[in-house]
Each structure stands twice: as structure tokens, then as C-alpha cells.
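Below, a portion of the complex is reproduced, with chain positions unchanged.
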Amino acid sequence: MSHNTFGHLFRITTWGESHGPALGCVVDGCPAGIALTEADIQPWLDKRAPGQSRHVTQRREPDQVRILSGVFQDERLPQQVTTGAPISLMIENMDQRSKDYSDIRDSWRPGHADYTYDAKYGVRDYRGGGRSSARETAARVAGGAVARKVLGEAVTIRGALVQIGPRAIDRSRWDWDEVARNDFFCPDAQTAALWAEDMDAVRRDGSSVGALVEVVVRGVPAGWGAPVYGKLDQDMASAMISINAAKGVEIGAGMAAAALRGEDAADEMVLGPDGRPAFTSNFNGGVLGGISTGQDLVIRVAIKPTSSIRIERRTLNRDLEETAIATKGRHDPCVGIRAVPVAEAMAALVLADHKLRAEAYRG
Amino acid sequence: MSHNTFGHLFRITTWGESHGPALGCVVDGCPAGIALTEADIQPWLDKRAPGQSRHVTQRREPDQVRILSGVFQDERLPQQVTTGAPISLMIENMDQRSKDYSDIRDSWRPGHADYTYDAKYGVRDYRGGGRSSARETAARVAGGAVARKVLGEAVTIRGALVQIGPRAIDRSRWDWDEVARNDFFCPDAQTAALWAEDMDAVRRDGSSVGALVEVVVRGVPAGWGAPVYGKLDQDMASAMISINAAKGVEIGAGMAAAALRGEDAADEMVLGPDGRPAFTSNFNGGVLGGISTGQDLVIRVAIKPTSSIRIERRTLNRDLEETAIATKGRHDPCVGIRAVPVAEAMAALVLADHKLRAEAYRG
Amino acid sequence: MSHNTFGHLFRITTWGESHGPALGCVVDGCPAGIALTEADIQPWLDKRAPGQSRHVTQRREPDQVRILSGVFQDERLPQQVTTGAPISLMIENMDQRSKDYSDIRDSWRPGHADYTYDAKYGVRDYRGGGRSSARETAARVAGGAVARKVLGEAVTIRGALVQIGPRAIDRSRWDWDEVARNDFFCPDAQTAALWAEDMDAVRRDGSSVGALVEVVVRGVPAGWGAPVYGKLDQDMASAMISINAAKGVEIGAGMAAAALRGEDAADEMVLGPDGRPAFTSNFNGGVLGGISTGQDLVIRVAIKPTSSIRIERRTLNRDLEETAIATKGRHDPCVGIRAVPVAEAMAALVLADHKLRAEAYRG
């Protein structure tokens, strides 16, 4: 059963609500002997943290991570390392303002999980969205940072935003170095500038907008994954759709594969300059039959617009009376921006798991 | 670990290769007391079976299913019912012509899993694609038929083909009754006629083409699914991407969600004519926060063009020499057509599992 | 994969080392709407806590539990309840004296997991036994307290010590009320008095002694459990052997079943005074074919003597040199005493899980 656990051999169990005392993540199945301190995790949390530009929520969530277990150092070890025991990561919640929640307590916010949580559980922690809050993704990012350490230097996981609302980047201008330079993880500087204008308008309108995240993984050797129901791309799809607000996922050509013809879509094989198998294209996104080809893994995930908007929408209250609701307070006008480090983390978690699964059968 | 098992409480384990003596499926976790005979399963297999029109492969696979365990009837029971024990379903392979496989034994077919299986396993049953053959999906369909019995009459799962190659249906002409009348599971008669022409051209060219499958599920009550990593849409995405040749999956608005604004994407709630909660739209495809809303579930999956084409493509052989390969024999020019009953079956499997998971917490 | 998670639908993931900052437990799969505060958990931890008599370790571990997530209360709810979200329980470690660990750092203590951890992981947190410390069982007890709330009043789980060293209780004097009155969870006052003398001698010798724990569960209805590999007694056996120092487990007649004849061992069925099925004996310990009969569940687990003793034993150091080691410091001379609440907790965890599994198929 999945519940709040993701992964098989390498896995995380996350816990915590938006406005509880803390949230966290137990990383289980991490190999022993891997150097790990909080400094390996914190930068990824900082990348996800709000308040870094005017385009994301202005909440204050410093998101300082603490490692509570699973690491060890003594005078004989040059650095702190994992021991193979579960690694408990905790982030205390700092910005828990006492607020008036009567609005969202009694009414179901459209596009949110309010109604479905009530339908399923009968009780709901509505403060800041409770368990359905995007704050849970901080725990994913923390776990993903450990996964990156398991993967090591050979595997590079990079995410970028390739579309905000109707405006997509120009792929001919893709520059990975640009991603860190703008407020949008955008690999195309010109589009980033236009997005800044777009976003100002969206915020002014009290609205929000969707986005498209792309994750590219380099360095996965051929042979990770498994056929049928243990497919690498299947686990990637599962990981990506599990992210809050995700509505679609693509591997390689993705939905566009429907429009292709066989002679175009088949990634032909040739001998690479290093004398190893190479491909003339990557419509399959680095996966064939559920198993990695050694090419870049290419995954895209569509994030819907933030449901918390200042524009009033119709809804019902818990007494089944029609009413209307508008969200106050500080919200991301494009939650897709901060989904970039989350999608990277999910990719790392899937790959660390599949790395170990591949090791089990290395023979 | 997943390997060849799909599902948690209700689950299937499939086995078998394209050209082995048989293939099958063990359905485990089926409740007791459900009426079940081979006649409940066979029609769904027949729907998936090849040879039903000129647009699909002309192989002969009668796909007769046998129930080997898990059912019982005596003179006191009016009909054969499940006992709660595992239900073993077996389909014998009939059309195993002895062929010359030296081509695909030595060379990796582009777009197929040949290279990745060799990379992972070192050995490969290349006869008809072995385990990576679409024949494995017959076992899914058989298992899905049992899942439908678990779901009962209240839940209706229907699939349709909404795009072949670049040509999409006109949604204003959607007619579910039409789906059974043409060779394409197409809900739009006019488009079906055009597809017939398109497909004749594709076959003439020795090529193949992609397609888009849409599955719509009616009757799922609000409250199935679970947050975070047990999401209903997450399991749907996992199920759909696990289908051979699938490259993308969408829930509700899907990839188009990226282009939306918050006020458009939020499915507003109103009081329905029956005095129960209703929605003014369904951009979320019937799932919010991983839990069903009671609306129709809407899932789309993109199927890439069949990689087996008569047009020669470049590739490598196992000695890493550059060569070329063209596929001979009888292949589906659009494997997406027969993916429709497979996608329906996967949806049924996910829902039967989530129904039981919901029951566990009904309290 | 199990790793540090126990259970399926209802499950715990524990983390933490003996001398780290904290230890804890994530309870996942708990139904919503169950009243739960720290006061429901603390008494069970207190029962397990050391320092309560001269017969257990004199370490100071107040073991104050905090609930960090998964519960909620507002002005409309009469009490704090579970929300269905994961319940994170944390216990801070208080008594972490800075000590000289060079002895156990370099040498493998006989009977402990030192050598095997080194063989498996290459690195070992030796402070207080690290992850292999019995402190981990505090997390089990905390999780078990939540499991008891899931089971409710109808199910009563009681444990007792029935043997210390070679001296067993007289079962004809069994009195459940006596269990809370002595230092040994002993249901036989006379034996408890003798044990006190035995234990004084053992402590004087710097030795330790084994014990036998019996858990009796009343109120489980007929029909919990599952055949073949989901057996209730199988999960009980797994749960009990997972307790530190456990070497054997018995269901009902247990090992003595080997000596029985069929006509004696078959628990005959008769009509009970309430007109319901009853049994004339309980050699099967309340389980037939892996499924509960409605009788008391009876489980026994043998706990070996504490391996930490003041008597010097031969061993090797990490340089593979022969040496000798004696344990200093405060240790339980009979770890079996404090295993009683742990075994109760494990029984509760198994039963909460099987209750939910049974619900899933209630139909």
C-alpha cells in the first residue's frame, strides 16, 4: 500500500501538515557509507522555498532541515556518513499565523481537495490546506536530496520551466545556465522576461496560471527499470502525477506521439563516436519497454493554475448551500514555478530506487 | 516491488511470452461471492483480439480464457462464484508459427525493447517480442474483466479512440453508441470514415501511426483514492503508462492545464438537480487531491506508432555493427486501436483496487 | 520491502538510534475520526520505560511522546481526532551521557548485532547499540498505542511474563489483576516473589536471564486474517520475532503441538451458552487456516538473556584479534520484562492492520 510512502527499495514516508508544528520525511533503504549532512539537503530546500521573488508566495518559510537519525561520525570517520538506518528529516513550521479560517472551514474551495477530503475522511485540517498543502513537497525535496547522493555525480537531474500559461519557451534558445539566473527556472532568457510581465498581470488580476515543467536526466546507464509493471517511465509518471496540481505527464514525445508515424518515431540506432550504441533521436525519452536506453530521460509534467485566487468563484458550503469564495492571503500565482525543484526531487527518488533495484540483479 | 504485479488489495500478476505455450494472469484479492464464469471474461478478450478488421494485425489469436482456480459452484449455489482464493486465468497461445527469427535475434529493432532487454538481462526471448509483446495485454484484459465484476453495474468504464495520427475527432459529434459500430472504437462516425482512408494509406506505405485513447468512467462515488502517494490519478497514470507504447497520460485538462488561468480551471461547485453537490466543469477529470469527486473520471493516453514497420530503419546488431532492419509479417499499423480495451481494463484494475481500499476505511 | 516499516494497511515506520537526538514512528493508514491525544499513548510508554524497579535498567528515559501531525481539533470538534493523515510521533532522547565507547567501537560484543552490522553496512553507530538498541521498541509501543485506539474497546490485548530463566509460573494461579501489582508483569504472585529473589542473584552475578512472554487477545471476531501468506498467525510470528532478542514464537499449543495426537489437538466445536459457535479447547490459539476463530488469540515469545553482562566473554576486535569484553553500565538483567508491553504493542499493530484488511472485504 502506498499511503504516504513512495518507492520500493529506496523510499520516503512523508508526514506533516501546513500549519502543524513540523513536517518531515523518513528516508528508508538508503545505502550505508554515503557522506551526508544537512548542507547536502538545505540548498535544494532553499531552491523550493517561497519568497525568493515577487512571482511566488511571500510567505516566510525558512525550511531549515534537521537530520534526526541514520547518520554517524566519529573520530575515525573523515565525515558524517549514512549508516543504512532510516534517515529522519524534520522541518519545523515557522510561519503559522493565527488566522480566521471560518471561510475555508465551512466552504469547499473550488479546485482544492476540500470537498474530497471531507467526502473521504469526514474531518479536515483546513488550516493552510493541511495535508493537501504544497508544503508537503518540502519533504519530497528533502528526500530527493538524499536520493541525489545515492545516485552520485554520474547522474545529473535538471529541471526547467518550459511554459507558463499559453506562452512556451523557444527551444532553440535553451541554455541550462540561464535556469539559475531568472525567477522562473527558465532556460530561455527572452521568454523569462516576457513571463515576468505576464506574471505581473496575473497577480494584478488576482488570478493564477498553469505551467509546464521539464526534467532532463543525464547519465542513467542502459538497463535501469523493468518490464510490464515495474517500468521506469511508469514510476516516473506515478511520481510526477503525485505532485500537487499535476494533471498530465509526458515521456519523450509524450502526447505528440499520437500524431507521429512509425518511421519518424523510431529512434534509430547508430554507433556513437565512443564506439558505443547511440541514437539519432529521442522520441522515446530514454526509455524503451520500461527500461532505460542510456539516452537522456525526458519527462514533462503539466501543473494546473493555483486554485487559490482572489477572484470569487461559486461553491457550496458544508450545509450544501450555494455560496461564493475568494482566497485571501499570500499564494503562488503560478505554483508551477516552485514545482520545478519538486519534479527534480521526484525524478531523483525514482532513480535512486531503480538504481538499487538494478543492483539487486547485477549478478 | 512491482515486477509483474499490479495493484495492492486487488491485484494481478501476469506471466507469459508471445510465443510460449500460454500466457496468463493470477487475480488476487478478489472478494468472495461474486458471480464469475469464463463468459464474463471472454467478450473483453474478443474485443481486444486481432483479426477483426483490415486495420489491425491479421494474426489468428482466438484467446480462449480458462479459469483454473478461485471459483466454485455446487448444487446449493445458483451460479459459479468467486471464493476469495486467487483466480488463475490462462490463455493458450495458438498461432506460434515456426519462423526465421535470425533478424531480430541479432539486431535491435528501433523503437522496440530489444536493446534494453539485452542491456538489462543479457538474454532475450526474441520470438514475437517475448515478454515485451503486446500479447501480455491479453492478460490485463482478462484481469480487468474480473475487476469490472468487482466494481459492479454502478461503475461504467468506457474507452474510445479520439485521435489517429494527426487527425482528431470532432468532440461535438461524440456518440458512445458509435464506438461499437466502427473498426476504431471511434465515437465520431465521420472521423471514423476518414481514419479508414488514412489507415489504408499507412498500410500501403508499410508505415504505422500513433493514436490517442480516452477512457471515461462514470459512477465512481466521491471519496475513492488517497492523498499524496496513493492518489487515484497517480495510480491511473501508472496504469496507463505501463501499457506498451504509451508515452503520455492526461487527467482531465491534462497537458492543456498549463495554459489555463485559475478562474477558468477551477471547477465551480453548485447544487445539482438531485440536491447533491455538482460541478460546472470537469477540468480536474474527476479527481481533486488524489481523491474522486463523483464526477466522471477522464483519462487520456497517447500511444506511439507501432515500431514494427516495413520501412527499413538503421540500427545496430549485437556485435555493435551498423545495419538496417525492416519488419516482416503481420503487425498492427496502429497499435492504439487495440489499446482501447487495454486502457479500459487498466482503469478497471485501478478502480477495483481503490474500491477495496476505500471499503477498508469506510468505518 | 519491509526495511523499517511494519504492516500493510495500518503501518508504522520507525526511526532513530539509542543516542541520537530523538526517535520516532510514523503511523500511516490510521482511519480518520479517532480520538487521539498524547495521553492515549504516554501510559503505554511509561509501562515500558526503564527505571521503574530495581529489576530493570536504571537508565533515565522519560520517553515523553509528541504528536507532530495527523490530528486536528477545532471549536466544533469535542476532542482532538485523527484526520487520516500520517501521525508522526517523536520521543526525544534525554539520557545521552557522553561516554567512552572505545571498547564496543573496536570489539564485537557477543550476542549483539555488532559483528553483523559491520558485515552488512561497514559502518556502525555503536553508541548505546545505535539502531539495534532496544530503545527502538519505544517507537513500537507508541505506534501500538494508536493501534489500540483503532481496535477500540471490543478488543483487549494483555501480556504477561510466564517464565524467567528456568522458573515458570503456576498457571493454576493465573490472575490478570496481579500483572499490574508486581515488577514483572507476572500473573502469579507467588512466582513473582521467587523471581524477585532470582533476579537479585542474577544481578549480583553480573549475569542476565531469558524469559517467556505470553500475549492473550480477547474480542477478535471470527474471520480476521487470510489464508496462505496473509495468515494472522504468520503476521503475529513475524511481529514477535522482529522484537529484539526474540528467538521463538508459539501460537496456541506451540512447539508442544509436535507431541500431541489428533484427537487431543482438535478443538471440538459446540454450541456456546449464547447460541453461538464455541470450542472445548484452544490448542490452535484462536487461529485456523490463518483466520481467527473468535477464541482468544494466544501467542508466546521467548526472549533470550540480555547479551550485555558484566561477565567477561571472548570475542574479536575489528582487526580480527582475539580479545575479551565485559559490559559496563546500566543494563536490564532480564530484557524480557520490558518486552511485555512491546509484545502487546506488536500484537496491536498486527490486529489493527488485519481489522482494516477484513473491513476491505466485508462486502
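Side notes on the structure shown:
Order of writing sets the labels: A, B and C. Residues in every chain begin at 1.
Definition applied: a contact is a pair of C-beta atoms (placed from the backbone, for glycine too) under 8 Å apart; a residue touches a chain by one contact, two chains touch by 3 or more.
Small disclaimer: the values here were computed from a predicted structure and weren't measured.
Counting all copies of the one sequence in the full complex of this file gives 4, of which 3 are shown in place.
By definition in this document, only the chains that are shown with their structure count from here on.
Interface residue usage between chain B and chain C, two copies of one sequence, is largely shared: over half of the residue numbers at the contact are used by both copies.
Relative to the whole-protein C-alpha centroid, the nearest chain centroid is that of A.
If you average the CA atoms of chain A and of chain C, the two centres end up 38 Å from each other. Each chain gets one centre point, the mean of its Cα atoms, and the points for chain A and chain B are 27 Å apart.
Centroids of chain B and chain C (each the mean of its C-alpha atoms) stand 45 Å apart. Shown for chain C are the residues in touch with two or more other chains, namely 1, 9, 32-33, 84-85. Here chain B touches chain A in the complex through residues 1-6, 8-9, 14, 108, 110-113, 115-117, 119-120, 131-132, 136, 163-166, 202, 207-212, 221-231, 233-238, 240-242, 244, 247-271, 275-277, 280, 283-285, 287-294, 300, 302-309, 311, 313-316, 320-322, 336, 357-358, 361, going by the rule given at the top. Against chain A, the residues of chain C that register as touching in their complex are 1, 3-5, 8-9, 11, 13-17, 20-24, 26, 28-29, 32-33, 66, 68-70, 72, 74, 77, 81, 83-88, 105, 120-125, 130-131. For chain B in complex with chain C, the touching residues are 1, 9, 31-33, 84-85, 227, 356-357, 359-363.
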